[in-house]
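Every protein chain of the complex appears in place save one, which is left out.
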């Protein structure tokens, strides 16, 4: 199936790394890329139940003459043919509407603040809103371009992590890259044993795929299962060259501001490229 | 009721994208939860009748599939979809049966004895069939040349006739049939079908086989039932997959 990743191009060295990351993702998943070279500092994305105004930081408008040239150059170096998006509709004359029917979107950790703020543990408020409203997963690249050679899914047993697991399985199928799973079953008294998670998988009809049976081999190479130690310490075991796939789902009143504690922990500690499936992510039907 | 959106979309005969958009726009009494749609059956039925004249029938998910398979069952008793479409001719020949050494006096007599060989089915009326066959012969001869005749009634057979059949009669002696090339006929394919559509389909398949020279040589030898059917099957498979794909 053809998939498209949406990328907002920033004509700076940082933007180059991020674009390379997107392009690598395209190359791996044989997706196509839709690049938007901003002409205005802000744009709107109309989602199903929310409209997100993205105020880009000024560096996105750097040197617009060379931007397209640079983007094409980078894309062709990775054998990807880019498609450029020119907004068709405008809510106001300087406020274009960007379509949202993509399959992925590449978004740096922060899109509206200055790039100095891009660091571990910080996800800009706009990016959070995009994750919250989007039907597609968000690719959040590491600061420097790095090729990933495996996929690791963070599986915590929730509905959303099932979706993340399905996403991971699909990606691993397309790319042919091995898939790992990472589960941490809570510290202290709330521990659940592995059986519980297998049960969750069975209910979702994924047990055979994950654990394998007599007919087929397990699609998951390794299941990192931790029922001891601290979550953040265990994260060290995540391979450095893995694409981390995780579901994000906020709880309670702060859910628009903060995601679940696990998600926050991962994005604080893990420098890997992340692929985040938000609460509105819909697993595409094959 | 809670059901997957794909399921609802196919029940309503809608595109999935359209269904999702209508839910979002509030144009259809379904609400969405993840990839599931939640609705009230009677409410949705009422909506469907009003909007699209296709009713949304469902007490359980498989009802539509049930009705589908019933329709298919009418054609031929067969399990897999491929068989039904693919080997229609083969099945019809099998249904009708193959008979050797059929005799008869002239064109009328030969058709009469061929009719006698039609296997029983509920509501069979041999006289009526013969009448119709002869009426069709008066129009033009069904002797299509090279010693083959395909007698058939002009209109599909009514009265509980459900499965198409071709009665194959190899004649004891060649008979003059007023064929288009004036050659005497050595084989009769008496063709009966429940609908015009099936009739045409069968006819085109049969004529495809008869156009083949080696097949003509083959049936001139009055082959037995088994080898005849297997040869037909072979030909038919070739017809369905011309490039071998």
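Chains: A and B, in written order; residue numbering restarts at 1 for each.
Note that in this section a residue touches a chain if its C-beta (ideal position, glycine included) is under 8 Å from a C-beta of that chain, and two chains touch if they have at least 3 such contacts.
Assume contacts and distances are computed from a predicted model.
Student: Refer to UniProt and select, among "Putative chloride channel protein", "Amino acid/amide ABC transporter membrane protein 2, HAAT family", "MrpA C-terminal/MbhD domain-containing protein" or "GlnH_2 protein", the name of the complex member that is left out.
Tutor: Protein name of the absent chain (UniProt record): "Putative chloride channel protein".
Student: Looking at A:39, A:59, A:91 or A:268, which residue reaches the missing chain?
Tutor: Final answer for the missing-chain contact: A:91.
Student: One chain isn't shown here. Among A:17, A:50 or A:227, which residue touches it?
Tutor: The missing chain is touched by A:50.
Student: Of B:21, B:94 or B:220, which residue touches the hidden chain?
Tutor: Considering the complete complex, B:21 is the one touching the chain left out.
Student: Give me the subunit B residues in contact with the hidden chain, please.
Tutor: Residues 2, 14-15, 17-18, 21-31, 33, 38-40, 43, 46-47, 50-52, 242-243 of subunit B touch the chain absent from view.
Student: Applying the definition given at the start, please give the residues of subunit A touching the unseen chain.
Tutor: Touch with the absent chain occurs at residues 2, 4, 32, 42, 44, 46, 49-51, 53, 55, 81, 83, 88-95, 97, 99, 101.
As a working rule, only the chains that are shown with their structure count from here on.
Student: When the centre of a chain is set as the mean of its C-alpha atoms, what distance in Å lies between subunit A and subunit B?
Tutor: A distance of 53 Å separates the two centres.
Student: Residue numbers of subunit A touching subunit B in their complex, please.
Tutor: 48, 159, 282-283, 285
Student: Any idea which subunit B residues touch subunit A in the complex?
Tutor: Residue positions touching the partner: 6, 16, 24, 34-35.
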